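Would you mind keeping the following structure in view while I ask a few things?
With one protein chain withheld, the remaining protein chains of the complex are depicted in position.
Which chain is which? They are A and B, in the order written, and residues in each are numbered from 1.
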Amino acid sequence: MVDTTVGGAQPTKINLVKVLGPVHVWALGVGIVLVGEFMGWNFSVEKGGALGSLIACWIIGLLYTCVAMLDSEVTSTVAAAGGQYTQAKHTTGPLMAFNVGLYLVLAYTMLEAADIFVFGDLVRIAAENLGAEQGTVDTRPFVLLAVSVLAFLNYRGVFMTLTVNFLITAVAFISIIVLVIAYQFGIGTSETLQHGGLGMGELPYGWMGVLAAFQFAIWYYLGIEGTCQAAEEVRSCGRSLPLGTMTGMITLLIAAALTWYVCSGTLPWEYLGTALAPLYDASLMSGSTFLIVLLWVGTVFSALASANGCINDAARAWFSMGRDRYLPEYFAAVHPVYRTPFRAIIFLIPIAAAFGFLGLLAPVVTFSILSGLLGYTFMPINMFRFRAKWPLGSIKRGYVHPFHPLPAITLLVLCIATYVAVYLGFGTQLLAMMVFYVVASIWFVVFRYKYVRRGDQFTMAWPRPKGY
Amino acid sequence: MAQVYQPPKQSRLGQLIDAAVILILVFLALFIPLEMELAGAEKGDWLPGNYAVEQTADGGVVLKNDSGLIKTIAADGTVTFENLTWEALQQNEVMQAQWSKLGYDLQAAAEAITKRYDYSFDWLWLILTLAAIGGYFLFLVRQSDKEYREVIAEKFGNRS
Partner (left out) sequence: MLDFLQFRGPWDWLQAAAWLVSIALLGWMVLDAIRTGRKFNEDVLASSQEGVDELLQHHDRVR
């Protein structure tokens, strides 16, 4: 399907290149998310206490298990770079697809901004520990360095990008395991985990706090659904994507449990809830230089892996929307040598860098979480429509999720609960976000949809949907 | 066979304007809540056990709990404690040890501990917010379905 040049002549068709395996899918999914264990999840401790955070972690884990199941089924049949955006286009229609595309781009770009901001801050912390004067280290050059190096990697090819992501994600994951083992068996540290002593059995805010903690418990897993964005570049997509996504989800459930276990056993919850880098703080409490350096490296790598994956995913979504003229067609270009959506990659750099410079961590994170949440709310709608239009057996599915419609209903209920949690903490921002998406939708209907070719949007070789 | 819709070709300038529109919308959505200083919930002052809140004459606030701990927030924001002990903060020995390892003395720990969220909320606003989200999705699905029928008709031809 890929037409390449022979003897220097100009190619006539350029497609993204199919080079990725399940390992890369895992690296993309887990790479984006793992930073959530190094920073951000602990705000849920502030909302509901340590035990509240753990309960929220499990319940939101269930939400994401549903997300992974639903997503894997649809994606294993829709092999396109747009992921959920392309799914929405085929099951629900253009306006929904436009909104889903925006959720994707904004969730990932804002997450990327938070990642590079944290990276800059970690460099500052290291510099001050190594003797630089307090307040003299400017984080901005490092924020920009992170985003430009990662964008450069992305620009030069997806295979190298995700291979690097695999390596740094693996190191970050191992650093969590080493920290837990060190504490559990007293290797290299005389400190022990003291869950009982730190008052772990209590819910300081009662069950309301558990509900409020849902908002930031999302952070344990936010971005795992990004694996779909690689669909167009994965070899045997129908098998690799569900495999990579499900193993990624299992990795995250393990990492989340271990992270909670070691952090809540070392830090008082009132401190843990507001810490910038809780796992790094847990390593500081051990007094072991090796663990401190290891967890600093783990935190830095996780932030970079996440930003890297986000650049990849946001650019794919932006590119796909350009390809359908939902956005200017200028962005639909694929680089003839590197086979990447190069213009989309470049275009999104200044946005991420601008928000990384501003350093408004909480609103940026909330923007990202809400965009993600809106995307999850779409998934049950997506699944019901998909099963109704193309019942089992009418098209070839790479993976069929069990117990339909139970996972879809569970997902919808948990999404509503999470909206309530966001309302408790960030009610105004929730409404501002809704206004943004409504205005963007009206803009799309009135000014933008006229440039879209109607029939060409439907690209899957599926039969006519039932009932249309 | 349905008539095939031919979209107009968009100029480079038009493309640039459209990309800018989305960018401006994103920045507005982030900055308007910030400018209104309404982005996130702030924690309020709190004390362990049962406590009473009083306003002072000079615009400050005093919190007193039933074990005698007093937290005073002056009008300029300075926080002072009276009868402050680890016991009054309900911190056991393990907690005390961890706080001091983190570099927090009693006063600093007290400031971190005596702040909590207030989760009381207005049912009406909650229901309105949820209804707004529901309405938004309903609008999306309905409008999309209209456009979707066009897409299917053009792709597969009209139903015979």
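In the analysis below, a residue touches a chain if its C-beta (ideal position, glycine included) is under 8 Å from a C-beta of that chain, and two chains touch if they have at least 3 such contacts.
Just so you know, these numbers come straight off a predicted model, no measurement behind them.
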Inset, instruction - Could you tell me which shown chains are touched by the chain that is not displayed? - result: A
Inset, instruction - Would you indicate which residue among A:M249, A:L291, A:A317 or A:V334 is in contact with the undisplayed chain? - result: A:V334
Legend entry - Touching residue (missing chain; options A:M39, A:C66, A:A81 or A:V178): A:A81
Inset, instruction - Would you mind spotting which of A:V23, A:L203, A:I346 or A:A362 touches the chain that isn't drawn? - result: A:I346
Legend entry - Which residue of A:I60, A:A151 or A:M383 touches the chain not shown here: A:A151
Inset, instruction - Write the list of chain A residues that the hidden chain touches. - result: 1, 10-16, 77-82, 86, 127, 132, 136-138, 141-142, 144-145, 147-149, 151-152, 155, 232, 236-238, 320, 323, 329, 332-337, 342-343, 345-346, 349, 396, 398, 459-461
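As a working rule, only the chains that are shown with their structure count from here on.
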Legend entry - Whole-Å gap separating chain A and chain B, where each centre is the average of the chain's CA atoms: 20
Inset, instruction - Report the residues of chain A in contact with chain B in the complex, numbered from low to high. - result: 46-47, 88, 92-97, 99, 102, 106, 194, 197-199, 204-205, 208-209, 212, 266-268, 270-271, 274, 281, 285, 325, 327-331, 347, 351, 355, 360, 362-364, 366-367, 377-378, 381, 416, 419-420, 423-441, 443, 445, 447-455, 457-458, 464-465, 468
Legend entry - Complex contact set, residues of chain B against chain A: 4-5, 7-8, 10, 12, 14-16, 18-19, 21-23, 25-26, 28-30, 32-34, 36, 38-41, 91-95, 98-99, 101-102, 104, 109, 112-113, 116-117, 119, 121, 125-126, 129-130, 132-133, 136-137, 139-141, 143-152, 154-156
